Each structure stands twice: as C-alpha cells, then as structure tokens.
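Yeah, one chain of the complex is gone here, protein chain that is, but the others are all in their spots.
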Amino acid sequence: MTVDGARLDPSEYDELRQVLRAFFARCQPSEPPAEHTPPLDRGPWLRMARELGVQGLLVPERWGGAGATLAEVGLVFEEAGRALHPFPLLSTIGLATPALLASGNEVAMKRYLPGIADGSRVATLAFVEPAGRWNPGSYDTTAVARADGWQVSGVKDYVLDGGEADLVLVVADSADGQVMLAVDPRQPGVRVIDRPALDRSRSLARVELEAAPATLVAGPGRAPEALRHTVDTALVCLAAEQVGGGERCLEMSVGHARERVQFGRPIGSFQAIKHRCADMLVELESGRALQRAALEQVLHHSPDRHIATAMAKSFCSEMFRHLAAENIQIHGAMGFSWEFEAHRHYKRATAAAVLFGSPLDHRLRLAELLDY
Amino acid sequence: MTVDGARLDPSEYDELRQVLRAFFARCQPSEPPAEHTPPLDRGPWLRMARELGVQGLLVPERWGGAGATLAEVGLVFEEAGRALHPFPLLSTIGLATPALLASGNEVAMKRYLPGIADGSRVATLAFVEPAGRWNPGSYDTTAVARADGWQVSGVKDYVLDGGEADLVLVVADSADGQVMLAVDPRQPGVRVIDRPALDRSRSLARVELEAAPATLVAGPGRAPEALRHTVDTALVCLAAEQVGGGERCLEMSVGHARERVQFGRPIGSFQAIKHRCADMLVELESGRALQRAALEQVLHHSPDRHIATAMAKSFCSEMFRHLAAENIQIHGAMGFSWEFEAHRHYKRATAAAVLFGSPLDHRLRLAELLDY
Amino acid sequence: MATVSTAASDPDMRRVVTLVEELLREFPPATTDTTEFLKAQFDRGLAWVQFPAGRGGLGLPRNLQVTVQELLSAAGAPTMDHYLGNALGVGMIAPALVRHGRPDQWDAYLRPMFCGEEIWCQLFSEPAAGSDLSALRTRAVLDGDDWVINGQKIWTTAAHRAGRGLLMARTGDLESRHRGLAAFVVDMRDPRVDVRPLRQIDGSAHLNEVYFDDLRVPAADLIGAPDEGWQVAITIMMNERVSIGGGSAGEGSQALAEVVEVWRRREDRDPVMRDRLVQLAIKTRAADLLNRKAARDLAVDNPGPEGSLAKLIYSQLKQGVYEFGMDALDSEALLFGSYAFHHPEDHVPDGFEIQRHYLFARGDSIGGGTSEVMRNVIGERVLGLPKEPRP
Partner (left out) sequence: MATVSTAASDPDMRRVVTLVEELLREFPPATTDTTEFLKAQFDRGLAWVQFPAGRGGLGLPRNLQVTVQELLSAAGAPTMDHYLGNALGVGMIAPALVRHGRPDQWDAYLRPMFCGEEIWCQLFSEPAAGSDLSALRTRAVLDGDDWVINGQKIWTTAAHRAGRGLLMARTGDLESRHRGLAAFVVDMRDPRVDVRPLRQIDGSAHLNEVYFDDLRVPAADLIGAPDEGWQVAITIMMNERVSIGGGSAGEGSQALAEVVEVWRRREDRDPVMRDRLVQLAIKTRAADLLNRKAARDLAVDNPGPEGSLAKLIYSQLKQGVYEFGMDALDSEALLFGSYAFHHPEDHVPDGFEIQRHYLFARGDSIGGGTSEVMRNVIGERVLGLPKEPRP
C-alpha cells in the first residue's frame, strides 16, 4: 500500500482552510429536525465535489481526484468539525476511500473512485456488528464465493451514513479468512434501516444482508491489513474533526465570556471562567498536537502509527467531550437550549467518542503496544 | 466480640475536643529533626494517660480504662490528625488495644491492658511483611507451639512505632491456622530495626523474629476474625486522623487566603483560590460523613461495616492527600518550605494513604463486596 | 431509624408522631384520594411543621418535618417531592411567603399550594440577568391600587402549568440594583401573561419564557415592602438550593442504581470501568449522608448555605454517574429515541433513559444557580473568604 499523493505546500493550507470555512458556512443547513436526521441534500454535496474537490482529495488524478494526501484531508475534517455539518464525509472520504485505496484492487478503484470524486457516489464501510464492538477478532457476517459471484449474509450495525450510501463496503469472514466486498444497497437481499442517532448530525444505519450479491474488493491476503490502515486513517480524520469541534467550542466560550456581563463585569474577567478557558486551551492544543503527529505517522506509514492514532483518538475524544460540556456550562441556561449550537456539539462529541472504539478501548490497546 | 463501652453524650464531645486540642497544642514538639523520627518523649505520653485517659478510652474499667467507645476514640484521632503529633496512638489504641479486646483472651487483656491504659506500655500490631501487602491471604511468619511456650520466626515490616513498642502483637501462621501472639521486643530472638520514614511524624520498623519466645493471644478459631475487626477499627481511626488533617489544611488555606494580599487584594477574593477552598470543603465534609458513618457501623457491628470502612479509608486518603497538596499550592513558596507546617501534612497524607492498604486496594475489595 | 428513636424522648417529637399516626388511621393512604389526604395533612399542621398553627404548621422546629416525611413515606402516603409536581411552591416559595408575607396571604395561598390545586412558578431570571438579580429590568409601576408590570422573564420552570407565580420586579430605577426590587404574587392565567415554552437539549420544555404586557397586579399581592424583593429572593434561593441539591433522600442512590443496572447487563466487566463505578458509589454514599445531615440540621425557616454544598455535590455526581452510564452502554450510547418536543410531565419511558438523563444532567450545574455561584456562596458564606471587589 502506498501513499503517492502530492502534498500541498503548507503556505497553501491557510487558503484551503478559508475556502472550506466559507463553503461550510454557506451551506450550513438550518437546525436539524428533532424526529430524524435530515436526508442528505445532494446539491451542496455535488457542489463541494465540483467547486472544492473535497471528495476527491485522496483519489489519484487518473481516477478524477486531486491526488493529495491525508494532510489536506485532515484540514477538511477540522473545518467540518467546526461547522458540525451533516455531510457524509467521515463515511465517504474517511472510511470508504482509504479502504478502496488500501485494497490495491485496480478494478474496484477504477469502478468506484471516480464517482466518489465527482460527488455522485456516497460510500461507507460496514464493519461493526450488533454487539457494537469496533475491533472484534472475527465477524458473524459471512461471505461465500459462488460461480456467479460473491454472496454475503449477516447484520452490520452502526454503519455511518448507511441510509445515504450508494456503495457499502462490507467486511466479512469467508472460508479462507477476512474479505472486503462491495455491496450495492439497492440490490435484493439488502435491507438498510435508519437508526435513531443521539447525534442527529451524523446518520447511522443497520444493514441486514441475506445472500446479498457482492463484488470482491480485497481477499484474505489483503483485507485485514487494508482494514487496519483504513481504521488508522479514519481515526486520524475523526480526531481532526474533534479538534475542529473543540476549537469551535472554545471560540464560542471565549466569545461569550468576553461579551456576557454579570455582576457588572464581563464573566470572562472572573477567574472561574478565565481559568476554565485556559484549561480548555491546554486540552485543545494537546489534542491538536497528538492528532497532527498521528496524521504524519499514518501518512509516512511509520511503525509507531498504531500508537499515535490510538493516543490521538483517545485523547481527542475526551478533550472534545469535555470542551463541549464546558461550553454549555459557560453559556449557562442558553447553552442548554435547543435553539443554540452548544448542545449539538455536545451530542457530536458524545457520539464521536464512541465511534471506532471508546477512549478506554484505545488505551487498553495502547497498554499492549507500549508493553505496560 | 462485644463492644460494651458506654458512649459519651454528644453534648460532652465538644468539651472533650477542646481538652484534646489544648493538650496537643501544649505538647506539640518542635519541628522534627531531618535525619530520623525523634524518639517518643514519654513524659507527655504518660501525662496524656494520667490527665486525659486517652490511651485507656477503649479499655474496660475493670482494667483501668474509661470503658468508652470508638466514638470517643474517633475524636482523639481527629484531633491528633489536626495536631500532626508523633504520639504512637494509631499503634497503641488504634491497633493493639482493639486486637487485645477482640481476642477475647481475658488473661492477655488483664496482663496488657492496664499498662496501656496508664501510659506505661506502648503497643503495636505487626502483621505486614516485607512484600508490603496489607491484606495477604497467608503469612510467611510462622508460629510453633512447644512444651515451654510458643516460638515465632519470620520478618514483619512497616510496623507502626515498632521501635517504641513495649509489646508487639504478631500475626503468624501456625500448623492449625492463623494465630496472634504477644512478643516482648526485649527478648532474645527479636531484632527491631528503625526504617527511614517519608512521614517523620510516624515511625516505622522492621521486626525480625528468630525463634522468638511468644505468648498466645488468639488461636486459629479467633485470630482471623479478631484481625478483621482490628483492621476495621484501625481504618476508622486512620480515616478520623485524615479528616482532622484535612480540616487543618483547609483551615490554614482559608486563613492564608484571607490574610495574604497580592495584586492589591486578599488572594481569597480571587475565584481561583475561593473556589478551590470551596471544593476542599466539599471533599472534607464528604470524607467526614463517610468516616462518621463507618465509625457507627463498626461500633454497632453492622453487616455493612466492611463496605463502610473501605469507603471511608479510600475516600479520606485521597481527600487528605489532595487537601494537603492544595494547601501547599495556596501558600505558594512558603507552603513548600521546610520551616512551615504544610509539607508535613503532605507527607503524613501521602503515607497515611498507603497504610492499611491503598485507596485502590480498598476499592478493589469494594467492587467484590458490592458485587459490581 | 436511630434518629426517630433517639429524638422520640422529646415531647414535640411525640406530638408529631401521634398526629401522623392519627392522620394515617383516619385517612388510610391506600384508600384515600391524594388531594383529600394532603388537605387533611395540611389541616393537622403536618404540611410544614415549622409554619404557624392553622397555616399548615404547628410552630415546631423544622427538622421534625423530616420525621413526618419518613413516617408518611414508610406508610405509603403521598410525599411532597414525589407526588405533587409542585416542589418549587412547597419547598421554596411557601417559606418565603411565611417569612415575608401577611397572614391573609398565607390563608389565601398555602392550602391550595400544598394540596396541589395550585402549581407555583418562580419568575426571577431575565435574558440580561441570569445569576445576577441586581440587573433585573422587568418593571413594576404603581398606578392607583395596582402595580403595572412590563418585561420579560426567562428559564422559568413549570410556568406553562402554573396557576400562580412569584415575580421579582424592579420598583426603583436600574441603578438601585438589588435595593429597588419587589416580590409579587401574579395570576399566571391572566391574558396579559404570555408563556412560551423553551425547548431544551433533550427536546423537553421544562422551562419557559414569560412576557408581561401591562399586567395589573393588585397592591395587596405585593409580598413584604416594595423594596423587600431582594430579601425574598434570598430566602427562596437558600431554600431552592436545599431543594435542588437535596431533593428527596437518596436522589444520588437512584441515579447510581440506574447505571448499576446497565453495568450488570454488560458481558465484560472491565476493571477500569468497575473502579470508576466504585468511586461513584463512594461519592454517592457521601452525598446522601451529607444531604441527610443537612436536612436534619435545618432550623426553622433558616436553611443556611449548606444547601449550596449539597447542590454542588449532586450536580457533579449526577453528571459523573450518567457519563459512566453512557460509557457502560458502549455503542448503544450512539442511539436515542425521540427529540420530539414535549413537556416533562408527558414523558414516557422509551428505553433511552440513560441517554436522556445524561443530556439533562448538564443542566444540573446551571439551573438554580450555577456551580460557580455555589462555590462563591460556599467560599464567602461558609468559609468567610472576602468578596470580589465591585468594579
């Protein structure tokens, strides 16, 4: 597996960041309805692909992408985290795209990546099962090769943006070991059920497969390592999103603390608030440092990358959850109101901490990796 | 095992408290020397027995004591904790006295308790061994019954006030099970080695026994339960001492915060200090509530007493350590100085947290007892 | 209970125990309508034993009410906190009415309040004055025999179902700060009172905005003097902290029991999680012990700043407990039922209680005085630390 993208010059990062921030601000949806996660508005999604090329950043140029690297993708997730946008980014470019690239399967890449890059295809990866374990040893979902192609049966759950996806990559066990398959959710034998999500800015689905027709993307020789690389990439992307979310929470808190007057003074002049904000900054910058280091290590395929991603995800999860909670506290009753943005970050932070394994799950892995 | 003492009327508690506080203040030793824990000054110790009857509080009247209860003893430890006095109280009245009482051995009680009550006998309990485990399943120290009496061999460590003790109660394994024996440290076969203690206000010793002559205090039918009761009692006493220490630390912090002026204001008017003190009070009062509840449960031999003592010791350990650290922080560089009282509380708190099992040890026991 | 047996030697205690026994005999809880029972309880002076005789009380020390509640609760009778949905009125406003109001006001308001016929709300906070009442802007202007009220309140609990409200309004100018405030009883059903529900983090609307547009309040409905509002507010807030902090005995234990249930359903009992649970159990025990002590120590009409301690502890504890609950749910924590708009009294359990309580617990450190304000109160009023200088 190679990372052959060309990295932007860091001087161009600020520009990319501004462009992304402006775009997300422009297409920020109105407050999500309470009863369900809103369906994806495909207009802005296509515009994002066409105007910004976000979905194709990681996709090599020969398949319609920009051939950039995880460094640029990290920026996208920081900005998406700030904006709290319900775009299916984590599924499509955080999971499915690296999975396809890591498969090394030229046919699959040629078939699926151009659609991802041009925004016409939303894709996701279904690996977790109803028990909710993000790093299981084996899967109950089984894949069988038949004369007319593969068939896959089983139940996947907590599938990110499963209800929106045009392509579902399914991880399953076959007689010869773990495989990764492409499933078209509109085929017979596939049932996609929306799950009511705590974080209404990211939809979740259960995908039930009954002898569903499937195409092999990675066989037993490749699938386990491809999955590991995909998860490392997704951890870095999610950590970047958490950094962006934490940054936004701190920004809101500081803004409010400067403006809001109580007892005749801006509340930010009280040490209780000022020191809380200072501690938030310390946590945010620590998380950012860990996330950036993890990104570099995954990018360079460094031997310590599993340690770095586990550290980043574990720390950034708790950082964002804490900052989102502090942001509510600093805003007082307003922070607790439905109309205001703060609670949506808190829900995003709560759910993001669980996705791809809890902070404790990652620390348990770290204890092994560090030989403690 | 019965608790047959008569409890003081709560209205008399305040008076007892004042008497104790005045006494400890009067015989507060000058700052302990650095190189070693100072030897016990027997004068004040005897005076405390004669004037206040502290050592005989738990001792029934027929053996020269006051026949009071653990409730009064708890008060003594709160005040001793405040005063940070190096009296061998925890060993003599927190361990040895309840062990003798719990043994049910009238001969042993008649022989040893009067000397404890009148201050002429310092006593301790040696149960821990060099591995430093406070709650082991079995002991390496062995006791053998011979025609001319018992002999005990082995090494005990972290023996509280072992260097001062006139009587060492030793827990050992015999052929028939756990036993408790009385050993005179001046007998041949006994070697007592002072250990350099982090907390120089409480001396520790290693006691090496080589076929040392011993008298049986509790046989296998009684010793294990007597030890359990003794440890429960000692946990309550130590927790009371921790509450007293915590109270003193908060008092010092609040006093300093009221007086010390920085940036033109008393530092206690800054929320950073004020809120810290408020949080200290919350912890202190929580610890006090747990300690008092545990005391009542041990006093009434309630079925939940093991839960209550483990909760009290675990929480009060962390409370005192935290309050002692905060007290240093609030005093700034002065809190860090040898001349000032704050660091001695910090050392006491650090050591007290380890004695009779760490907070985590107790929580592990609680997890079992609560069936979590 | 040790308390009851110890204190029963006291003639007041014996009197109260006898009255409760009579009440329970004449109105067996199992077969008596709740409202009827509560009226009988009020008429025997067992509503608030510390209140004057004939006004729901017996003029006895307030801590005897704890005994009353324990005895009633043991007999299955309705207890204030659990059955009335009027904790605000019964727990906080009633003591303020008795302390600052007139006997004719006691007669008019206390009995319907206690038996649940009239729900009360407390109209204090405003958009520009959350924790800082001295910045209130709602104005009351005397016009003949009426006060005319204009302004807006916010974060008002239960306003949507309240019959009466205790309103804090400014009778002086803005510069008069806390000195120019008055407390009024207002009729929440008056068309000049506009109540708009405020939706919160979990979709529920516990709170409301309330607008007053030339509401006329008879001068007789002023509580105390036209500049006594600040004192009324302090009485209410002290009681509020006891109430929010304390709530019913064992509030902490209830939250803990919920997450222990989730924990015991788990297949793996991770030791790190288990230790967190043990720590929460210890803190819960401490909080419940402290709270019971605070309830016993309460003197007549005079809850001290200890209520702030209890409120601070419980709000942190509940957040910690439900965070543990969410972590124990693991991936199930990703799911939630409905965020549909609802009033809290409509709530039907839907299997996502941990998630809902987790979200809602964030408000525990905000409503009824933020944890920051609680720490100020503890630092200044309990520990005697100096106040912040006024700018």
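Points worth noting:
As written, the chain order gives the labels A, B and C, with residue 1 at the start of each chain.
As a working rule, contacts are C-beta pairs under 8 Å (C-beta built on N, C-alpha and C of every residue); 3 or more make two chains touch, one makes a residue touch a chain.
These numbers were taken from a predicted model, which means no experiment stands behind them.
Across the entire complex, contacts from the unshown chain go to A, B, C.
Across B:Leu52, B:Cys277, B:Ile328 or B:Leu366, the residue that sits in touch with the chain not pictured is B:Ile328. Interface note: of A:Gln28, A:Gln187 or A:Ser286, the residue touching the hidden chain in the full complex is A:Ser286. Interface note: of B:Lys156, B:Arg200 or B:Arg248, the residue touching the hidden chain in the full complex is B:Arg200. Within the entire complex, the positions of chain B that touch the omitted partner chain are 34-35, 128, 132-134, 157-158, 195-200, 204, 261-265, 270, 272-273, 325, 328-329, 332-333, 335-339, 343, 346-347, 350-351, 354-355, 358, 360, 363-364. Although one chain is not displayed, chain C still touches it through residues 270-272, 275, 389, 391. Chain A residues in contact with the hidden partner, per the touch definition given at the top, are 254, 257-258, 265-266, 268-269, 271, 273-275, 277-279, 281-282, 285-287, 289-290, 292-293, 296, 311, 314-315, 360, 363-364, 366-367, 370, 372.
Everything below uses one rule, namely that only the chains that are shown with their structure count from here on.
The most central chain, judged by C-alpha centres against the centre of all protein C-alpha atoms, is C. Note: centroid distance chain B to chain C, computed from Cα atoms, is 42 Å.
With each centre defined as the average position of its C-alpha atoms, the distance from chain A to chain B rounds to 54 Å. The set of chain A residues touching two or more other chains comprises 270, 272. With touch defined as above, residues shared between interfaces to two or more other chains in chain C number as follows: 372, 375, 388.
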